[in-house]
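Let me begin by handing over the structure; questions about it come next.
Right after this comes chain A.
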Amino acid sequence: MKTEKNRAEMIKEISGVNPLKCMKCGKCSASCPSYNEMDIKPHQFVSYVINEDIESLVNSKSLWKCLSCFACVERCPRDVKPGKLIDAARQIVVRERGNTYLDPDEIPELIDPDTPQQLLVSAFRRYRR
Partner candidate 1 sequence: MQRIGVFVCHCGTNIAGTVDVKKVVEMAAHEPGVVHAEDYAYMCSEAGQEKIHKAIKEKKLTGLVVCSCSPRMHETTFRNAAEKAGLNPYMVEIANIREHCSWIHKDMEEATEKAVILMRAAVAKVNLDAPLKPGESKVTKRALVIGGGIAGIQTALDIAEAGYPVDIVEKTPSIGGRMSQLDKTFPTLDCSSCILTPKMGEVNAHPLINIYTYSEVESVAGFVGDFTVEIRKKARSVDMNKCTGCGLCQEKCPSKKSLSEFNRGLSTRSAIYTPFAQAVPNVPVIDRDACIKFKTGKCGICSKVCQAGAIDYDQKDEIITEKYGAIVVATGFDMIKLDRYDEYAYSQSKDVITSLELERIMNAAGPTGGHLERLSDGKAPKEIVFIQCVGSRCADDRGKSYCSKICCMYTAKHAMLIRDKYPDTNVTVFYIDVRTPGKNFDEFYRRAVEDYGVNYIKGQVGKVIPQPNGKLLVQGADLIDSKQILKEADMVVLAAAIEPNEGVRKIATMLTASIDTNNFLTEAHAKLRPVESPTAGIFLSGVCQGPKDIPETVSQAGAAAVKAIGLLAKDKLLTNPCTAHSDELLCNGCSQCANVCPYGAITYEDKEVNDHGIRETRRIAVVNDALCQGCGACTVTCPSGAMDLQGFSNRQILAEVDAICR
Partner candidate 2 sequence: MSIEKNEEFRPKIVAFCCNWCSYAGADLAGSSRMSYSADVKIIRVPCSCRVNPMFILRAFERGADGVIMCGCHPGDCHYTSGNFYARRRMTLLFSMLDYIGVENGRTRVEWVSAAEGAKFSQTMHEFVDKITSLGKNVRLEDLRCRN
């Protein structure tokens, strides 16, 4: 079992983000189109990593609500890139065997005749290993 410290380091490494650069301006949360669906808000991600509370982070539903639309990455004045932190937390989840947010068995339920391949490919890549 990895310690919280290990996992925090892993998130920093995978994301390439230095959470200490954040000045807590909240521009990420102000920009996020999924803000209302998130339990941990974009600007709070850095604090969880700094405080090494990765357990809360990986159990957060926010991981699955992020669109990777890069609005937070584009607008962050401190070059923190919160979207990359969120993705790194998601990676931690999906890289642990068996953890996924999308099961192939679910697929038939979810698609319709117009569903583009791109949607399935993208979702698989974000939600599964």
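The definition used in the following text is that contacts are C-beta pairs under 8 Å (C-beta built on N, C-alpha and C of every residue); 3 or more make two chains touch, one makes a residue touch a chain; residues count from 1.
How were these picked? Simply put, all candidates are chains of the complex that A comes from, given by their letters.
Computed from a prediction, not measured in an experiment: that's the story for all the values here.
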Touch-positive candidate for chain A in this complex, from 1 or 2: 1
Chain A residues within the candidate 1 interface of the complex: 21, 23-32, 35-36, 41, 43, 71, 75-79
